[in-house]
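A single protein chain has been removed from this complex, and every other one stays in its place.
The letters A, B and C name the chains in turn, as written, and every chain counts its residues from 1.
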Amino acid sequence: MPNSAALVPEVQYATIEQQGEVAQLGMWVFLVNETLFFGALIFTYFVYRTTYPHAFAVAGKDAVLWCGTLNSAILLTSSLTMVLAINAGAQDARRAMVVWILATIGLGCAFLGVKGLEYYLDFQDQVVPVVDYFAKPGEGQAGELFWVFYWIATSLHAIHLMTGIGLLVYMLWRIRRGEITSAYYAPLEVVGIFWSFVDTVWIFLYPCIYLVGRS
Amino acid sequence: MSLDVNPRRALSLPFVIAWLILLVFTGVSLFTAFLGMGVWAPVAEFGIAALQAAIVFILFMRLKGPPSLRWVFAFSGFFWLLFLFGLSATDYATRRGWPPSYIPTRPGITTLEDGR
Amino acid sequence: MYNWIPFWPDTAAVSGHAVNGLFVAELCLSAVIMLTVVAMMLYYVFRYRKGSDATRAGRVQKTWHFEIGWTTATLGMFLILFVYGAEMYVWLFQAPRGDEEVYVVGKQWMWKVEHPGGQREIDAMHIPVDKTIRVVMASEDVIHSFFVPAFRLKHDVVPGTYETIWFKAHKPGIYRLECTQYCGLQHATMQGKVVVMTGPDYAHWLTTQGVHESMAEQGEKLFRAHGCSGCHGANSTVHAPSLNGVFGTYVHLQDGSVRLADEAYLRDCILNPRSFTVAGYPPIMPDFSGQISEGDLMKIVAYIQSLSGKQETRR
Partner (left out) sequence: MTVTTVDRDALPNPMDEPSFLTSENTIASWLFTRDHKRIALLFFASITFFFFVGGLAATLMRLNLATPKGLLQPAVYNRMFTMHGIIMVWFFLIPSIPATFGNFFVPLMIGARDLAFPRVNLASWYVFNLSGLMVLYALIMGGADTGWTFYTPLSTIYANGYVLAAALAVFVNGFSSIMTSLNFVVTIHRLRAPGMTWMRLPLFVWGIYAVSVVMLLATPVLTMDTFLLGFSRFTGIGLFDPRHGGDPLLWQHMFWFYSHPAVYIMILPGMGVVSEIIPCFARRPIFGYTGMTMALMSIAILSFFVWAHHMFVAGISIYSGVVFSLMTFFVAVPSAIKVFNWTVSLHKGKITFDAPMLYALGFVLLFTLGGLSGLMLATLAIDVDVHGTYFVVAHFHYIMVGATVSAFFGALHYWWPKMTGRMYPEMWARFAAILTYVGFNLTFFPQFILGYLGMPRRSYTYPEVWQTWNVLSSAGASILAVAYTLPLVYLGWSLFWGKKAPINPWRATGLEWIAASPPPKHNFPRTPIVTQAPYRYDPEADTFVSQEGTPYAE
């Protein structure tokens, strides 16, 4: 197990631990910005849902509930596998770490698959605002605002998820090159933090999209 | 502060338990949606969502340990959103001509009909 | 009143004098603070320049009570002005019952003005002096802003809803009307004039406009043309709320809320009946959004208002 002293930190850091800890801090600061990015989008949802509660309730009934719930379960599980991957990395169990990372990537792709299926069902259901939209009676134009929010929020979230998957593949590449060992696994921690954050965004999107108007 | 903040890192049990709790919470949130609580349904759902987010933040993103700088960064984003939601509510809640009323309810309105 | 101040703009409305007073108060307070800062700086810069032999000993070490002192002083003075301004803002932006109502429609680069009597003008507004004028404004496209510098009054005209402002001119004359919210290519030429006339002149002007049909009468024609009378007319068989005397009263809606039936509410009902259904009535009224222009809408609302006699709305 190469001790951490052997690893040379970047020039502006004193020790490798400091470099790892600052990298994590940098990701946390970036997540402040991401929180407000998705928060502003949910703000538009908050404004229009409080303004047209009836229209949003009618429009919300068309969201495919089982897809949403299954996706929530998938993402929560992927957060678990991500953490287990980091634990394995910390214990220098290299094979376990690779397996857990592959599991996380698999779950991420599963999420995108279910999402693609849901998009297909939505196209069938004629709820795509600009392309082909059929307003249910009593929904009015405000229902279209719900679907505008749905498409923008889920596509932005999917893009962030794909970035997460890309980062995980990059982690696998760096593990193969031996740069991530139990002495220095900060990059994996940083990707883990980003991945769990994308999962948190979905945790907030789930009630926004799928649980509106169910009662 | 070395990276191995918590020596119990080897244990994966707490994380599995947290994962189960999160799944249960998703189920509870789904259940409340069908209870017909009216105005209280979104409050309950978003409350549970916030709880889940807190669990993910603290456990899965290693925020554990004494409240440090990372706690500040982790929760300042949400704290700032309160200003956006809260202060704009002073306008949306009390504005006279709101909601606007160019809202056709006839089905099939897709084109940008010009009101002129 | 403040004409002794050089370049002081003309003031022609009651609200104008109030704003003048507040602005002069702000000017004086700002001048006092500015001169203090400039005087302190010039004094120090001259007295303690590099070459001077003034003593530099005894510099103040404990600084916070100075800071707290001058900060609370400035905050206190300005908060007085805040209260003064806020109270005037509340008075300015709540349109009371107007002696006279004028309907303004902002359209890209012109102001279409219409009087209840049916007189129509473009980029001009003739109003009687010493009367409280209530202006109901709507926009057909983008956000404009109705600004009369002489009355010190402006309000953005937001598409999708009615904005109401009021003023009471006290000096006859011709005053500039401008649009101060950028609205496209000819925003700079979207100007006009507000002509304040004495009572008799105004009455004479009204008669000479060659208009025989008041807005209410035109509204009645449209009321029939769009088929409203089919349900809301006197002898209709359809179970629909009667509109006689509805203007100015409180209406109970199906979702339990209670709304004051003013212009904005009537406009909402015409354009979006489904979410403003009156309690006890089936939501069968078709919506008319996208079919009735702002001008016609105002005429129909004026007609409904006339149905309830001159019973004014209690704001």
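Things worth noting here:
The working rule: contacts are C-beta pairs under 8 Å (C-beta built on N, C-alpha and C of every residue); 3 or more make two chains touch, one makes a residue touch a chain.
Quick caveat: nothing in here was measured; it's all calculated off a predicted structure.
Note that the absent chain touches A, B, C when the full complex is taken as a whole.
Not every partner is drawn; the one left out touches subunit C at residues 7, 9, 18-19, 22-23, 26-27, 30, 33-34, 37-38, 40-41, 44-45, 48-50, 54-60, 63-64, 66-67, 70-71, 74-75, 78-79, 81-82, 84-86, 88-90, 92-94, 108, 141-143, 145, 147, 149, 152-156, 158-161, 163, 176, 178-189, 289-290. What subunit A contributes to its contact with the hidden chain is residues 10-13, 18, 21-22, 25-26, 29-30, 32-37, 39-41, 43-44, 47-48, 51-52, 55, 129-130, 140-142, 144-145, 148, 152.
In the full complex, subunit B makes contact with the omitted chain through residues 69, 76-77, 80, 83-84, 87-88, 90-91, 93-100, 102-103, 112-113, 115.
In this section, only the chains that are shown with their structure count from here on.
Shown for subunit A are the residues that touch two or more other chains, namely 52, 55, 138, 140. Touching two or more other chains at once are residues 98-99, 103-105, 109 of subunit B. Within the complex, the subunit A residues that touch subunit B are 17, 20-21, 24-25, 28-29, 31-36, 39-40, 43, 46-47, 49-52, 55, 65, 69, 72-73, 76-77, 79-80, 82-84, 87, 90-91, 133-142, 185-186, 189, 192-193, 196-197, 199-200, 203-204, 206-207, 210-212, 214-215. Chain contact summary for the complex, subunit B toward subunit A: residues 1-4, 9-10, 12, 15-16, 18-19, 22-23, 26, 29-30, 32-38, 41-42, 45-46, 48-49, 52-53, 56-57, 59-62, 69-70, 73-74, 76-78, 80-81, 84-85, 88, 92, 98-99, 103-105, 107-110.
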